[in-house]
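Here's the structure we're looking at; comments come further down.
Note that this complex is displayed minus one protein chain, with the remaining chains in position.
The chains carry the letters A, B and C, assigned in the order they are written, with residues numbered from 1 in each.
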Amino acid sequence: MSLKLDAAQVESAIRGGLRVADRSGLRVEVVSEGYARVRVPFDDSMLRPGDVISGPTLFMVADSAMYALVLAHIGPQLMAVTANFNMNFLNKARPGDVIGEARLLKLGRRLVVMEVALKIDDDPTVVAHVTGSYALPPA
Amino acid sequence: MSLKLDAAQVESAIRGGLRVADRSGLRVEVVSEGYARVRVPFDDSMLRPGDVISGPTLFMVADSAMYALVLAHIGPQLMAVTANFNMNFLNKARPGDVIGEARLLKLGRRLVVMEVALKIDDDPTVVAHVTGSYALPPA
Amino acid sequence: MSLKLDAAQVESAIRGGLRVADRSGLRVEVVSEGYARVRVPFDDSMLRPGDVISGPTLFMVADSAMYALVLAHIGPQLMAVTANFNMNFLNKARPGDVIGEARLLKLGRRLVVMEVALKIDDDPTVVAHVTGSYALPPA
Partner (left out) sequence: MSLKLDAAQVESAIRGGLRVADRSGLRVEVVSEGYARVRVPFDDSMLRPGDVISGPTLFMVADSAMYALVLAHIGPQLMAVTANFNMNFLNKARPGDVIGEARLLKLGRRLVVMEVALKIDDDPTVVAHVTGSYALPPA
């Protein structure tokens, strides 16, 4: 297993294709074997009452981290699509950059399964934990 | 089990508290025993490449439908928070208003479990199916 | 969409292949378009303390109901395998026959997504709710 794209190429592929990711300022910070880390800079519009980061924002960061991991490993195959997404909310997400760290659980020919830890800035607390799968298009 | 809030009251509670829902134009169309239906009017910014509705939009509509169902049954308890969210993506979501139909699976004292069918406009096709739970604050 | 196998053929295929299902006395009661119902007769060994049906028993009935639904729609393709399984426990499962009612959410070429309601005897209460997917072997 070797990487097909580096972090800059993955970021470019995602932002070129996904307007919402592009506008969010998504950065792909690291891709390595079995791992990807993305960051979405903090913006007031992420907040919901209680001054916590909203669910849709957390979803977007987690999904972007999974997408980055998939693209890094299979190449610029933009038609990979989310199949299943399971999130457990663990702790309040205080205002700050949202970090998504995706780890590969299985890279199959047809399905990629991953888990994602969502964190805020440099705080090691995991605010939400995700497992999800992407369906790959037929070769 | 009787309803604590009607559709207009639920809509007002959600939009007053959640800026992202307010800006999206969220409407709570129906609340009845064990059921809530919400609608988010179509807007170009919902789209991702391939002209399909993006994942974060679907998440937001599903979560709003669950929140509406919870508030209708327990009253204006804004501190109810999502605990688990599991989504299966079933069919491409073509441009259109996004409808979320939430049904109650269990109303416990501490946890409410629901399922949500997401549809587009009047098309009966379910584009994504969600099960999720909300944790209730101690009485 | 028409059925490839009837209830008796599905039951025979499952019991012939799965020893645990065979020993459990699994019956496939109904298969129809988009639907399958299975029953596992009550047996003392299903119980856990508090005289409720154990989790592994509920899992087995739900998985069998999904498998029955898949086989009825795609034919005796025993290599279909569970990909994702998500269960929400809703109510105590009192001693009795365990019924699994599976409904099709999506029949794709590579992935079948279903939901299952688990009930006891004739009690309409849903004791656990499952969504799950099966991966199909390449055609």
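The rule is short, and it goes like this: contacts are C-beta pairs under 8 Å (C-beta built on N, C-alpha and C of every residue); 3 or more make two chains touch, one makes a residue touch a chain.
Keep in mind that this is a model prediction, so the values were computed, not measured.
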Out of C:11, C:63 or C:115, which is the one that touches the chain we can't see? C:63
Residue numbers in chain B that touch the chain omitted from display: 83-84, 86, 110-111, 133, 135
On chain C, residues whose C-beta touches the chain left out of the figure: 17-20, 45, 47-49, 54-57, 59-60, 63, 78, 81-89
Hidden partner interface residues of chain A, rising order: 84, 86, 88, 90-91, 105-106, 113, 115, 126, 129, 131, 133
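Criterion: only the chains that are shown with their structure count from here on.
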Note: chain C sits from chain B at a C-alpha centroid distance in Å of 28
Give, as an integer number of Å, the spacing between the C-alpha centres of chain C and chain A. 33
Listing for chain B: what residues touch at least two other chains? 84, 86, 88
